[in-house]
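Structure incoming, see below.
A protein chain is absent from this complex, but the other protein chains hold their places.
The letters A and B name the chains in turn, as written, and every chain counts its residues from 1.
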Amino acid sequence: MKVKLTINGRQREADVEPRKTLLDTLREDFLLVGSHAGCEHGVCGACTVLIDGEPSRSCLMFAVQADGYEITTIEGLAPAPGELSVVQDAFCETHGLQCGYCTPGMILAGHALLERNDAPTREDIVEAISGNICRCTGYGQIVEAIEFAANRLRKANTPRGGRS
Amino acid sequence: MKPAPFDYVRPSSLAEVCEILAADEDARIIAGGQTLIPMLAMRLARPTRLVDILRLNDLRGIRAEADAVVIGAVTRQVEVERSEIVRRSLPLLTKALPWVGHPPTRNRGTVGGSIANADPSAEIPLVAVTLGAEIEIANPSDRMRMPADEFFIGPMLTSVMPGDCVCAVRFPVWTHKRIGTGFHEVSARQSDFAFVAAAAQVAIDEEGRCIEATLGLGGVGDRAIRIDVAPLLGKVPARAAITEVVRAATVDLEASSDLHATADYRRRVAVTLGTRALEDAFADAHSGNGALQ
Partner (left out) sequence: MTNTLPLKFVSSNRRVREDRRFVAGQGRYVADVALEGLLHVAVLPSQHPAARIVSINTLEAMKMPGVHYVLTGEELARATEPLMNGLETPNVRRFPLAVGQVRYAGEWVVAVVAESRAQAEDAAEKVKVEYEPLPYVIDSEEAYDPSSTPVHAAHGSNVLLDKTFVWGEVEKHFAESPRHLSFRVVWGRSSTVPIETFGVAAKWDPWREILDVWASIQMPKYSDQIARSLRIPLNNVRVHQDVDVGGSYGVKRGIKQTVIVSHLARLLGRPVRLIEDRLDNMRAGDAHGPDRIFDVEVAFNDDGIVKSMKMRALDNVGAYAGRSPFQLGKPIGAIVGPYKIQSVKYHAVSVTSNKAAQEAVRGFGQAPTNYAIETAIDKVAAAVGLDRIEIRRRNFIRAEEFPYLIPSGTHYDSGDYHTVVAKVLAHADYEGLKRERDELRASGLCAGIGVAACLEPSGGNSSFEPLLNEKNTTSTWMESCRINIDGLGFVTATIHTTSSGQGHETLTATVIGEVLEIDPDQIRIVRPDTLSSLPSNSPVGSRMAIMLGGAAFHAAQKLKAKIVRLAAHQFGCAEKDVVYEGGIVSNAASKKKLTWVEHVTIAHRNFHLLPEGMEPGLEVTHVMQVPTGTQLPKDGKVQMYPCHSFEFHLVLVAFDPEIGKPQIRRYVIGHDCGTVINPHIVKGMTLGGIAHGIGAALLEEFVYDAEGQMLTQSFMDYLLPSSHEVPHVEIVHHCTPSPFTVFGQKGSGESGYLGSPAAISGAINDAVASLGISFSKLPIRIAAISDAIAAAKNKEKA
């Protein structure tokens, strides 16, 4: 079946079986390999993308269901090649990762949180990333990263993006 | 973990949906997919065809009626979580929502999906049973309403027949001046299936006497059930009394045993959480937080 998807602001097309997940389509048809397969049954969150700005498991969606949404993958976050968004940079600042496998999902979850809540409490952050499992970090430096990013964003002299 | 092959259709009307389902008993509805897709991935479900209802606008939305709030089947759980109508008129549902899966699964999962899946420990079916909600079902010839406790008949089992599609859930709204709600759950991790969940809603008069009460328990047996708390009516209940009522009502409760929790545990905790849910509900009613505006 032909699908037309809007990914990171661009219209892309593919021809896939109905059973092909959005995750596999992103990785194989569009070579966006930043979204990762960890469990393929919707628990670990390594496949997280944003669907209309909200974190969703791309392994729990078929590509044929994914038209008509704004899909954001980790590749869509960097402002320019070689540059990092504030949230991405914050993860580097606090070392909020080790192996990097859960990281795109974590960053997108953090990013989505900060879009709608510019002063999250620790509990808010913990809840926001509770759908993303990390086996390396024990979450401590991830929470610090999102706190750090929240702080930087609050103090920055830039208008914030669209809030839902 | 790739699903077995299937066809995919996206009908543009409910009537079409029902026709397709009636004609092919191996066709399945997909909405949010949060519970169906893992089953497909593990090849535990092998439908010939997926019938996507997620974009049917008739089945989406949260609507306040005179004495009920009607939630369309494909309304996303996160919409219910954030809904002002629900917070005002169905505070018990608002309390239960944060316990449903994770934030990402609430972003895609639907109310109808949770209802149709009928997991014995799921929170939305529990609230539906507790409040005596009605499930609206459409089939090729008819549209009907079924009380929740007739709809859920066993673990992952509902009264849905081939050709049926769950359209909406009608939650009755209490019109008392002072109502309160309480929700408690225990699970291995925050987001896991509940070992036991308890949902309570009460109404009290000016003297604090209970004029209406309902308590539902999920996760204990093979489906969510309502507990008989009639003995609380007319009284200003204290903890001991509440505990007794809950214990008496659950003494013969069938409970399941599995890898994570024994039957004894479920029964014991049913009393504990049922009591706490009611206590919280009474306290909530007293404090005026639960009053309708």
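Keep this in mind: a contact is a pair of C-beta atoms (placed from the backbone, for glycine too) under 8 Å apart; a residue touches a chain by one contact, two chains touch by 3 or more.
Quick caveat, the model's predicted, so the values are computed rather than measured.
Contacts of the undisplayed chain with the visible chains, over the whole complex, involve A, B. Here the missing chain is touched by one residue of A:7, A:60, A:97 or A:153, and it is A:97. Across B:209, B:247, B:268 or B:286, the residue that sits in touch with the chain not pictured is B:268.
Within the full complex, the residue among A:44, A:64 or A:113 touching the omitted chain is A:44. In the full complex, chain A touches the omitted chain through residues 17, 19-20, 27, 31-41, 43-44, 46, 73-75, 77-78, 84, 88-89, 91-104, 107, 122, 125-127, 129-143.
Within the entire complex, the positions of chain B that touch the omitted partner chain are 1-5, 38, 42-43, 186, 188-193, 195, 259-262, 264-265, 268-269, 272-273.
Going forward, only the chains that are shown with their structure count from here on.
Our note on geometry: chain A versus chain B, Cα centroid distance of 30 Å, whole angstroms. Listing the residues of chain A that touch chain B in their complex gives 1, 17-19, 21, 24, 40-42, 45, 48, 51, 54-57, 59-62, 64-65, 68, 109, 127-128, 130-131. Interface residues of chain B facing chain A in the complex, by the touch rule stated above, are 1-8, 30, 33-34, 37-38, 40-42, 50, 52, 54-55, 78, 101-105, 107-108, 190-191.
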